[in-house]
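Below is one structure, written out as structure tokens, with a few remarks after it.
Of the protein chains in this complex, one is absent; all others appear in place.
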Amino acid sequence: MTVNSLSTQVRLLISCHDKPGIVAAVSAFLQKNGANILQSDQYSTDPSGGMFFMRVEFDLYGSYQLEDLRHSFIEIASEFSMDWRMEPASRKKKMAIFVSKEDHCLLELLWKWKAGELKAEIPLVISNHKDLQNEVESYGIPFFYVPVTKESKAEAEQEAIKLLHKYEIDFIVLARYMQILSPTFVSTFPKRIINIHHSFLPAFIGANPYAKAFERGVKLIGATAHYVTDDLDEGPIIEQDVLRVNHRYTTDKLKIAGRQVERIALARAVTWHLNDQIIVYGNKTVIF
Amino acid sequence: MTVNSLSTQVRLLISCHDKPGIVAAVSAFLQKNGANILQSDQYSTDPSGGMFFMRVEFDLYGSYQLEDLRHSFIEIASEFSMDWRMEPASRKKKMAIFVSKEDHCLLELLWKWKAGELKAEIPLVISNHKDLQNEVESYGIPFFYVPVTKESKAEAEQEAIKLLHKYEIDFIVLARYMQILSPTFVSTFPKRIINIHHSFLPAFIGANPYAKAFERGVKLIGATAHYVTDDLDEGPIIEQDVLRVNHRYTTDKLKIAGRQVERIALARAVTWHLNDQIIVYGNKTVIF
Amino acid sequence: MTVNSLSTQVRLLISCHDKPGIVAAVSAFLQKNGANILQSDQYSTDPSGGMFFMRVEFDLYGSYQLEDLRHSFIEIASEFSMDWRMEPASRKKKMAIFVSKEDHCLLELLWKWKAGELKAEIPLVISNHKDLQNEVESYGIPFFYVPVTKESKAEAEQEAIKLLHKYEIDFIVLARYMQILSPTFVSTFPKRIINIHHSFLPAFIGANPYAKAFERGVKLIGATAHYVTDDLDEGPIIEQDVLRVNHRYTTDKLKIAGRQVERIALARAVTWHLNDQIIVYGNKTVIF
Partner (left out) sequence: MTVNSLSTQVRLLISCHDKPGIVAAVSAFLQKNGANILQSDQYSTDPSGGMFFMRVEFDLYGSYQLEDLRHSFIEIASEFSMDWRMEPASRKKKMAIFVSKEDHCLLELLWKWKAGELKAEIPLVISNHKDLQNEVESYGIPFFYVPVTKESKAEAEQEAIKLLHKYEIDFIVLARYMQILSPTFVSTFPKRIINIHHSFLPAFIGANPYAKAFERGVKLIGATAHYVTDDLDEGPIIEQDVLRVNHRYTTDKLKIAGRQVERIALARAVTWHLNDQIIVYGNKTVIF
């Protein structure tokens, strides 16, 4: 067995209709093509005719090349009508962060990134306010101010899209961006925009969730990280978490608790996305 | 200091509009009337003119009598327009349990009761099905079968109310009773009916919450224990809890997780009610 | 694809030294022998020469027989020097429960068993006290009283072993049994005895953990479910959980919290064991 390093590791993700023989076909293919399986997970929604999902991590050794492997895999993929991708573990995804004025989610991501906990490149941060410019730039990351008004919204989105294309962004994290993205924008980055919802979905959808939570007298405060779709706050859920609160929590203290749980849930969701651990199907996620 | 025992302990609960001097007045009164304060908690929603809540546990020693104390307290109570009660800790509240066919919440309560964890009397269990009769009777508790149909509902509730009055019931626990109680019934036992909601309120109100949770792809399953009011599932929340789930959870496995978290949340709510730790105000609870 | 049911499902568990080609070999074998993989998980401690663990759930369809499959698998197993087993999902494991006087863990298991949450047979319960006889028998389960004194301990263990063999027990759950088993007993059921430790291992090993926890002023109470080895409380950990406590918890209230968390942790560990989700290696567990 060859020495293993991130530079030769590949992640294969597969979704397709379930049929007998998929695992055998995939693992025989990998074995024949110089790949040593390091880890493999699969999930079937319903073995009698449901969906099949698989994630394989493998080492590609010797003189084998990922491009050749991808090319060879097309045959097997079309046999099973697979939706698939092979991602080299060594390639850091390019992540854009969108923020507004609140910094807690942004800083959580930047700290984890700097600490080496998030294997990503962050080519830019985009904001509709200048408040966080210094903080972003102190991490050596370019900050782009793209103001948004009702009238300029379409234009502003086009400007953002141009920037995202220019920097060859792989995915976007809305770290408390507070702007609703248009269907045009969302469809430009399908399943590639992660949002943190300031509440425990499906409860308290919409504005002022902490005031609503205070009114309702809840005993837990939650947050939900999800992919963005055209339905506001209704995209596939990636992660949820809660913190315990009590009657002594004012709306302000609920907000502080909310920030804490938002940071935790969003950072987990981003980590899983970066590690290619998530497959989206319909309005749900499989987290491997 | 005299020897302290449950038989001389009293719990005083107070709600009123906040004013300076309440704590001093109450503690001076208790001191003067032979009471030694063991524990005291208070909470003000807003010190400049909001609501004030207080719970005091005290020992009544020597020859002092609770009835006399209650009588003497009326003066101070009316001065501050208090809503108040004094409960001897030694008196076990009489708890009726309503069930349908599912036994998990019922058995959790019965085990904890038998283990001495719930200081209550359980004079009867009422059910609209006979399924759990043997289980209840094996604990030595009378079981009453009160069937409910659309036509007989009003009558059945009257029969239940008669039983509850006959057994001098203090409060009712709906341990997965699955029937909506009429406003008449609810108003007969105001703030004295505890329900366990098979979901994390305010999400997934109504029927089939686990099927809904499955469809939505949630990552946490919750349960909410609350007092029953006329608004279905909208009464004051007492306790909430969650369990982590993932994409491998079928609707059936979500139900099992739900049962687990329902048992835990309901048992905590009942414990706090029995210990006079809850004050209801508006649509919220203060848990001391 | 044939209709799938528990009666044709099989679980294959494998441990061996890691080598390239294992997954491919196993899945090709299954594919060739009429098995459709439903779910597959694997884990490598260290891809460059560590240990490899795999769990596969598959449907065996048509006229294929498990006995034949086991026979055919021997070749591949010896090629990779595998430690392995194939378990039909339909076969309920025979579980013996050992108890002493405390009933909380016992009743948790019995209720989950009766509710269909634990797919097991429970042919007998063994106890060194008669306290729980009625409770056990009310579930229709034979109860054996096997008293233990210092002098009779070896004899009592032999009596228990005889019973366990007679009832063809697969594994044993010590549901607060409070007796230390001899190395002889333990080696008769290697990796097949599950204990619940009344504390968060490795803290508070030994007697009176709640008094120790009270003295230390801890803010969390834990429990640990583990396999029993000759080292008291040092066997492979299966599951751990905690509950939050505070300064108001007396030793008695810590015990109540401890019971709660013991029930939860033990029931999870037993569920995973029943579903063949656990592989033990060295002093650790892999939970698939």
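Letters A, B and C name the chains as they come in the text, with residue numbers starting at 1 for each one.
Quick note on the criterion: contacts are C-beta pairs under 8 Å (C-beta built on N, C-alpha and C of every residue); 3 or more make two chains touch, one makes a residue touch a chain.
All figures in this text were calculated on a predicted structure; none of them were measured in a lab.
Among the residues A:107, A:141, A:163 or A:178, only A:107 touches the chain that is left out of the figure.
Here one chain is not drawn; of B:40, B:133 or B:246, the residue touching it is B:40.
Shown as candidates are C:100, C:195 or C:240; the residue that touches the absent chain is C:240.
Remark: the omitted chain is touched by one listed residue; of B:13, B:30 or B:286 this is B:30. Counting the whole complex, the residues of chain B in touch with the unshown chain are 1, 3-4, 18-28, 30-31, 36-44, 47-49, 59, 244. In the full complex, the hidden chain is touched by chain C at residues 43, 200-204, 215-220, 222, 236-242, 246-248, 283-287. Where chain A meets the chain that is not shown, the touching residues are 103-104, 107, 111, 115, 117, 138, 256, 259-260, 264.
Methods note: only the chains that are shown with their structure count from here on.
Where the sister copies chain A and chain B meet, the same residue numbers recur on both sides for over half of the interface positions.
Taking the mean of each chain's C-alpha atoms, the chain whose centre lies closest to the overall C-alpha mean is C. A centroid comparison over C-alpha atoms places B as the chain most distant from chain A. Chain B and chain C have Cα centroids lying 37 Å from one another. The geometric centre of chain A is 42 Å away from that of chain B, both derived from CA atoms. Under the contact definition stated at the top, not a single residue of chain C touches 2 or more other chains.
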